[in-house]
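Just one protein chain is left out here, and the rest sit where they should.
Note that the chains are named A, B and C in the order they appear, and that numbering of residues resets to 1 at the start of each chain.
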Amino acid sequence: MTQEDDALRREIRDWIAREAPRDWRTASTHEAFVASQRSWFAKLVAAGYAVPHWPREWPGGGRSLAEQKIIYEELARADTPRLLLSFVSTYHAFATLAECASAQQRSHYLPRILEGETWCQGFSEPGAGSDLAAIRSRAERRGDVYVVSGQKVWSTMAQYADMCLLLVRTSADGPKQAGLTYLLMDMRLPGVSVRPIHQIQGDEEFAEIFLDEVEIPVAQRVGEEGAGWAVAQATLASERGLTLMELSYRMRGAMVRLSEAVHAAGRTCDAGVLRKLGALATRVDAVCALADRFLQKRMDEDERVGDASIVKLAYSRCLRAWTDLGVELADLAGQMHAPITFGDLNSGNWMADFMNSYAWTIAGGSDEVQRNIIAERMLGMPREPKNWITEAGQ
Amino acid sequence: MTQEDDALRREIRDWIAREAPRDWRTASTHEAFVASQRSWFAKLVAAGYAVPHWPREWPGGGRSLAEQKIIYEELARADTPRLLLSFVSTYHAFATLAECASAQQRSHYLPRILEGETWCQGFSEPGAGSDLAAIRSRAERRGDVYVVSGQKVWSTMAQYADMCLLLVRTSADGPKQAGLTYLLMDMRLPGVSVRPIHQIQGDEEFAEIFLDEVEIPVAQRVGEEGAGWAVAQATLASERGLTLMELSYRMRGAMVRLSEAVHAAGRTCDAGVLRKLGALATRVDAVCALADRFLQKRMDEDERVGDASIVKLAYSRCLRAWTDLGVELADLAGQMHAPITFGDLNSGNWMADFMNSYAWTIAGGSDEVQRNIIAERMLGMPREPKNWITEAGQ
Amino acid sequence: MSEMRRELEDSARKVFPDWQAAQDAKASWAQMAELGWFMAGVPEALGGLGLERRDLAVIFTEMGRARMPGPALAQFLALEALVQAPDFPGREDLMESAMAGEAITASLTIAGEDLTAVPDADTADRILVRSTDEVTLINLAGAKITPFPTWDGSRRLFTVAPAPDVPRIPLAAGSEAAALTERLDGLLCLGLAGDALGGADAVLAMAIEYLGTRRQFDRPLAMFQALKHRAADLKVALETATALYEASSEAAPLALGAMKAHCCEVYKQVAEEAVQFHGGIGLTVEYPVHLFLKRAFLNRALGGSAAFWNESAGDAVLELAAVE
Partner (left out) sequence: MSEMRRELEDSARKVFPDWQAAQDAKASWAQMAELGWFMAGVPEALGGLGLERRDLAVIFTEMGRARMPGPALAQFLALEALVQAPDFPGREDLMESAMAGEAITASLTIAGEDLTAVPDADTADRILVRSTDEVTLINLAGAKITPFPTWDGSRRLFTVAPAPDVPRIPLAAGSEAAALTERLDGLLCLGLAGDALGGADAVLAMAIEYLGTRRQFDRPLAMFQALKHRAADLKVALETATALYEASSEAAPLALGAMKAHCCEVYKQVAEEAVQFHGGIGLTVEYPVHLFLKRAFLNRALGGSAAFWNESAGDAVLELAAVE
């Protein structure tokens, strides 16, 4: 670790000690949670910690990946609020705008992101989860506008978003991927309606977006018509592994929750419980080390295909095991319903944590999709054939 | 349970108390083990317990499945030697002869089985394990004989067998299954050589059979030329679920081995160990109940496709878990090499038991094949396509 | 399966063909009474149907399949306690009204734990309270009844502190109380295990059906071998547990407890995978799969934890070997 790194770490640690909110877990409504997210983001922008991955011309920008890692490590270590509301804006929207959009689009939207304008992502559709090429929402060009109808789903916090990164189909002919076009949609346009998804643990972190003849100016297109697939790749590649590192560190920090559960259950002398606890703690350490190593590989430009899938799968399975042990330890008391803590995956509200953990085994490429990637692209095992002759029985 | 059943149970229990060998675990060579198997089989024949599933005209035959179950339950409960050497003879050879062979073949071979002639099975080949239709050993008809060349593998105790149930290819044209023919081969014929397979735990329970221009009289054929597949089905269907019941009961009887292991490790007050032990004991009970229920269904003619696969898979995985816990409990002491006990899957020689357990996860249709059967034929999930177009990458 | 048990199953599935059919607690309570379920375990001499425990076991499974709301399991405990108790004035009336559906509640935890997880305590008149010293029916008038809301919404649970001076009917005391309490704990475990297996069967079927209809990459998910094998493993676990359940209805309380732990673990495992099989949709309240997941977890925590029962079962195994 260099002296500069050390200095940055001290600087942010001091700042967190002064500025970080301590009461973010007390939000009892979605609205209160969103308000606290907004104010925390504004503080980070002001201090120059909100967008360390943006170029140097932006406040706090121009940080190396190593420096970004330090910032997120410290934010995780100090148990500050996760940046949920602004994530799509500062990563996905930023990468799309920076890499693929016109200069005019860029200069219009980027400053607004720092002012607090939030974005959502309109990629997934019912019936097209992990298979983006199957998108069916239809955009028809009529003069200067695209008229868009269709439905999007699993859009993070779309109900609070000002803008949407929208992937739509402009052509049904030819290869599926070639018919996609990428648009920047104002969420306040007529014909856009949003319905939050009621999740099984009581959260409404995602929403469905219904598009009914929405007229989006052609000037809002990113890239050429039919080039949406390539732009979407830039969007999806924008996060460079910091999230899983941050979440792994948070899980490690929350080992104290499990410790408390053992104390509460009066099982501090139970060898079986201690062994499960110790084995899990080691596994959590291992996942943290894996996330660290992954970031190091990115810094060293030494990443292999599949490495990202390994980190995601290791984290998702470990998170499940973490919550599973909590539920088991809490026994009947853990079955009592308690309101969830928004944005906390390791709250010690064990049933909520358990159900929350599915977000990581299913969303963002399910465990099953990650296993395919690892087997095929890393271990060199043959792909599933893409076309098969299905026979009627034997 | 009827009064007759009760009487049979008492009768066999008394007989076992008088006649069953108690020293069968002491065999230190394969030869001694085989000799003890032969003498135990002779005793069972004499008492009328060797072939309860044969028709009434044979000594001890004509027993119902319920009675057969009682006999095997008692043999298992009293920890008598398993009937390994005579198994293929009394089940596979018997069923083949009884159902598919000529009267002359039947009257020639069946009495000899009771006199101690042993059979092996020559189905599996290198490269055709679970996929019998892929058999390549070639038989060419020349006048009154078939001239057979090829290689068989995983033939149980073939090195001690007098006769072989041999499945060979008489035609390479047409559907694979239609080219198979079934022969009864004398193991002493010129051109037959047998090589025991050295197993990783030190046993030699299986052998390879090499066939080099072996001349087998056409009169030794069972069924027509090209009808071998159907005859083989009769062979394979001969065992009606008693084995897995017997083995499950033996595993339950051997829970005392695990108990001893806990005592030996001085961990009788270790809550974690006790829980593992208790959970496993319950699982073993469950497998026994499953095997019982399966036999009951067979008696009631209520069996569903896939039921047999469920019993096999439940047993094989439980046996693995059983041995796994033993290895763990025995710790370093369990790593010390000790000579194996032939024919005992639950010996308390934990590493040997662990390695032996693969025989049940791999042989007789691997766990993977059983899962396919259950998913496709019981749960109605679509089959793997049989032909696929493989593409050269994406 | 005997004729009687098949009949019980058939009639249950006619009235409660799926989990949705039973969701109105009041209606399904009346339907259970009408089916004669509350009479099932009571001897004919006492006005019941005189069925055996393995017949009751069929009812428990159907309750799980239907994700039955209400305090039915507590009712079975109370009825069993009344059957086992020596005669006392008013017993016949009590039994008759209970068989007709007047609710007597009871804690779904094992004796020795708190008087918590008591279903519908706010509407029942009486509660069965059991310990190794005494088993009594206590009037709930004046009791302190605190809601114990759980993630599983199918049972309305409460914590109960009876008022000190309300009428109590003693059913057993001393060694008889200990025996009765053990017997009741065993029945509770049987009930929870059956509930687990019925629920697991229902949610597994639901998941497999979903895999068959949902397509990804141009084929149904059910064609992916990795998912097929996982489904097969769940089926094996479920069938194995079911065989144990069917064989255990008359087993000793300890064996019933260990069996309950086993079956509830299978339910949890099946439900956990069923949610994963459903993908994102399984995380929304619009799909019922989560309801079974939540009930699976609650069942596991009721009637004594797996840790408790497995440790007890392990102790019993230890006795197989001579102690040095």
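Quick note on the criterion: contacts are C-beta pairs under 8 Å (C-beta built on N, C-alpha and C of every residue); 3 or more make two chains touch, one makes a residue touch a chain.
Just so it is clear, the structure is predicted and the values come from calculations on it, not from any experiment.
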Partners of the unshown chain among those that are drawn: A, B, C
Contacting the left-out chain in the complete assembly, out of A:S36, A:Q220 or A:N372: A:N372
Full-complex contact with the absent chain, from A:A46, A:V218 or A:A279: A:A279
Per the touch definition above, residue among B:I135, B:V222, B:M351 or B:I374 touching the missing chain: B:M351
Interface residues of chain A (partner: the chain not displayed): 255-256, 258-260, 262-263, 268, 271, 273-279, 281-283, 285-287, 289-290, 292-293, 310, 313-314, 317, 368, 370-372, 374-376, 378-382, 384
Hidden partner chain, residues of chain B it touches: 124, 127, 129-131, 153-154, 197-200, 272-273, 327-328, 331-332, 334-337, 351, 354-355, 358-359, 361-363, 366-368, 371, 384, 386-388, 390
Touch list for chain C against the chain that is not drawn: 224-226, 228-229
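Following the convention adopted for this analysis, only the chains that are shown with their structure count from here on.
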Farthest chain (mean CA position) relative to chain A: B
Top chain pair, ranked by how many C-beta pairs fall in contact: B-C
Cα-centroid distance, chain B relative to chain C, in whole angstrom: 40
Geometric centre distance via CA averages, chain B-chain A, whole Å: 53
Two or more partner chains touched - positions in chain C: 227, 306-307
Overlap residues in chain B, where contacts from two or more other chains coincide: 271, 273-276, 382
